[in-house]
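Note that one protein chain of the assembly has been removed; the remaining protein chains are unaltered in position.
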Amino acid sequence: MIRVGVIGTGMIGQDHIRRMTTVLAGVRVAAVTDVNAAVAAEVGGRIGATVHPTGEEVVNDPQVDAVLVCSWGPTHEQYVLAAIAAGKPVFCEKPLATTQEACLRIVEAEAAYGSRLVQVGYMRRYDEAYRALKAVVDSGDLGAPLLMHCAHRNASVPSSYEKEMAITDTAVHEIDMVRWMFGAEITAVRVLVPRRSRNGGPLQDPLFMILEMAGGALVDVEISVNIRYGYDIRGEVVGEDGTAALGEPSPVVVRRSGQASTPVPVDWRERFLRAYDIELQEWVDAIAGGGQPTGPSAWDGYAASVVSDAGVEALRSGERVEVALADRPKLYAPEVAA
Amino acid sequence: MIRVGVIGTGMIGQDHIRRMTTVLAGVRVAAVTDVNAAVAAEVGGRIGATVHPTGEEVVNDPQVDAVLVCSWGPTHEQYVLAAIAAGKPVFCEKPLATTQEACLRIVEAEAAYGSRLVQVGYMRRYDEAYRALKAVVDSGDLGAPLLMHCAHRNASVPSSYEKEMAITDTAVHEIDMVRWMFGAEITAVRVLVPRRSRNGGPLQDPLFMILEMAGGALVDVEISVNIRYGYDIRGEVVGEDGTAALGEPSPVVVRRSGQASTPVPVDWRERFLRAYDIELQEWVDAIAGGGQPTGPSAWDGYAASVVSDAGVEALRSGERVEVALADRPKLYAPEVAA
Amino acid sequence: MIRVGVIGTGMIGQDHIRRMTTVLAGVRVAAVTDVNAAVAAEVGGRIGATVHPTGEEVVNDPQVDAVLVCSWGPTHEQYVLAAIAAGKPVFCEKPLATTQEACLRIVEAEAAYGSRLVQVGYMRRYDEAYRALKAVVDSGDLGAPLLMHCAHRNASVPSSYEKEMAITDTAVHEIDMVRWMFGAEITAVRVLVPRRSRNGGPLQDPLFMILEMAGGALVDVEISVNIRYGYDIRGEVVGEDGTAALGEPSPVVVRRSGQASTPVPVDWRERFLRAYDIELQEWVDAIAGGGQPTGPSAWDGYAASVVSDAGVEALRSGERVEVALADRPKLYAPEVAA
Partner (left out) sequence: MIRVGVIGTGMIGQDHIRRMTTVLAGVRVAAVTDVNAAVAAEVGGRIGATVHPTGEEVVNDPQVDAVLVCSWGPTHEQYVLAAIAAGKPVFCEKPLATTQEACLRIVEAEAAYGSRLVQVGYMRRYDEAYRALKAVVDSGDLGAPLLMHCAHRNASVPSSYEKEMAITDTAVHEIDMVRWMFGAEITAVRVLVPRRSRNGGPLQDPLFMILEMAGGALVDVEISVNIRYGYDIRGEVVGEDGTAALGEPSPVVVRRSGQASTPVPVDWRERFLRAYDIELQEWVDAIAGGGQPTGPSAWDGYAASVVSDAGVEALRSGERVEVALADRPKLYAPEVAA
């Protein structure tokens, strides 16, 4: 039974606590903290977890085997570094840190530690459809992958959503996914700006992003965040001999009123609920026997941050922006081949 | 250029005249007649065709190479027999005749004539989807066909639609189709009576018909004639090693308002428009050089009538009713293997 | 943390033990037994569970909160009755018992106890697609349900599979599912016998079963157990105003070699893996606070047994066989409305 300390008991933290308490096997929440001490006390009390005043105390609690960081983004770096210093596995919700420099400090700290402790919460790698798609690509049945067409569509975004979040908050999931799908780094980014949707208010919505992969494959990504009809995630890999695409999740087909139709998910919770469950279960299973996590690494979090920064610059400038990554420590070598 | 004489210029007749005049190649309408002389005169005048007072005169007009019978069902027999007597190809809209005895008289007259002149208007054999389905069945890829699941759904039927028409008018299309699909005669019929739809008024709607094929295959047919949502024709053949089903005709997929949807045809005109065109073009092409028609034969029209009668008896009695066909003249031997 | 005692550590028992140990939350395996003591000892030792020589001792172990019966069918009755006698929740793999008389004894014992303790392992009610289908039916959007078309296809069955198992082992899943889908009892059964597949050896395969529901709906079920191409479960409910069908589980669409294709599940494990997980998690959650199970009841197990017996008789006789159920105790009243 892995005992997890949770730093940050806001919406995401509480959801992970629910997951570890009522869905997953082999894990329990041993300690919690939050910047809002009252919330932490309430949540901790409900599940019988120790409530600590600070994240550092959660990390260093001897009753805590591993740490889950769900706090405000700017605090991620300090808690992840504290976990590395304590030699404890740490699952950090995305982003790994809010600047690429901070991400790189984590990479360097983990490399110095000498084995993987950090996993970043990019859950698409755990989605059944993406995994089936990657299995086809990896089988070689399509020949070499040359292109990927993606679309990320939200029904709507809250009023707090700002222009660059289309890259840093939304497209960053696609950025991590394609690095994993192709097993290659992204080398350059373009962002094109189509006609603006009346649904997006002051936002530039949609956007059209083009990623160049090491090896030469091209990825195009439609980012539409106010498309009303639902939450829809699409992806098709084009290889030399054929293509493979995410299926439509369609448990039921209804024929009514002149239409044969399948429901589209309402939001990301509905679409990726299972991926979140599997992500955390596999993390628990991987570290259970003292093993290293197998999911997205600190390097992946760093790379996502660098590409995301390049995407923001590309959006601002209208130009193609090259991605410049630091040297990758050997620790991450087998993960993603450039 | 085949010169066709049309007997009956009602709705169906006018539609075939439009087809021969503005859609098909190698054919023109040379003569017409109708029980309503004024309508015949109007239609004939519009297209420059001779207007005859009787069907027999259409048949015997030396400017007429072939005859199309679209008149009231009870008159079909006399016109088809007249065409056989004149040695002219005749395309007869379904039914071939309104009793199985009349159908048999046509079969015997044609057999006595010694080569095929008659084709009956079962247009499903010309539908692209049914043809693709039959091609898979005939390829042997599924092994021997064992079962077929069918559904025939109308959005609604007019108030003139009577109880037994679900068999004689609607299911008769399925009856002809499965004889052709399996290349086998139907040997027995059952009709089961489910809970009645509130949409059907006094009709027993839906019905569930089960056909036994020579060779042992079973076919089940849902007949729903007031299902509101559209006109939907479904069919799946189950073989020893796999299945093949009619695809969904879906030119466009729309994602809107929480649904991914494709339109369902409104009625049989929309669904089978092309099949009607191909049916008549292939008939014209087959008889153009003095050849015999290759579509549904007088024997097929007779067999459909006998099975349809058995279906009506099965509906009335609630019992399994065996189908008793006359001996099949050699003329039809290669058409459908028992 | 619910402590479960497992009776029967064969293939199914071990799978449930794996599930409770490594997949589900809030449950652990406290005790085991098996007719093969060595296997029980091995399994129990591996997970640190007490190993008992008999099922009765598992039931009565004070460290056991609830019982899971996975033993040989003929022993189900005694262990379920023992659990009822002990007042402990018991999850019994299907069948509830091997005769309808034994099932009825369980129903009567539970009714005498006065509240629900028994759940039977019909997992389809936990499948996402069936649940989505039932939600559409229950919404009323289709009007009253009138028909359901089902197909149950196995790629192959082992040589030990005997003729009547097509009803008792395979179709019984459909029998339970339609009672739940329609919220109605089955009142009569027919089994029709199509042409035999060469893949089935001496088996009569496929079969075509027709179920009459209280209220008049009709259900047809194709049962093909050697169809080679995969494990395929299909279902479409036909209502007055439309239909709803199970979607195709298709995580990925591959275009290659002239085909656009989606994979078909290999076997029931692949198709229903998640349903088994959800089934047992919901059982654990329901009984966790001392509550009653909400899944298939002893009455459902009894009804499945009676209908299954009628199906076997229908197969033997070729006749329509009516289903005669005992009076339903009030305990089960709200579950399934006749």
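Brief remarks follow.
Letters are used for the chains, namely A, B and C, taken in the order the chains are written, and counting of residues starts over at 1 for each.
Here, contacts are C-beta pairs under 8 Å (C-beta built on N, C-alpha and C of every residue); 3 or more make two chains touch, one makes a residue touch a chain.
In this text the structure is predicted, and so the values were computed from the model without any measurement.
Checked against the full complex, the candidates A:D138, A:D241 or A:E322 give a single residue touching the omitted chain, namely A:D241.
Here the missing chain is touched by one residue of A:I12, A:I47, A:A85 or A:L147, and it is A:L147.
The residue from C:V264, C:A286 or C:L325 that touches the chain not shown here is C:V264. Check A:E222, A:D285 or A:D300 against the missing chain and you find that the one touching it is A:E222. Against the chain not shown here, chain B presents residues 20-26, 128-129, 131-133, 135-136, 141-142, 241-248, 250-257, 262-263, 281, 285. Residues of chain C that touch the chain left out of view are 228-230, 232, 248, 250, 255-264, 266. Although one chain is not drawn, its touching partners on chain A can still be listed: residues 143-144, 146-147, 149, 151, 192, 194-199, 206, 208, 210, 215-218, 220, 222, 224, 226-229, 238, 240-243.
Note that only the chains that are shown with their structure count from here on.
Every chain gets a centre from its CA atoms, and the centre nearest the mean of all protein CA atoms is that of C. Among the other chains, the CA centroid farthest from that of chain B is the one of A. Rounded to a whole number, the gap between the C-alpha centres of chain B and chain C is 44 angstrom. Chain centres here are Cα averages; for chain A and chain C they lie 38 Å apart. With centres taken as mean Cα positions, chain B sits 58 Å from chain A.
Residues of chain C in contact with at least two other chains: 241-243.
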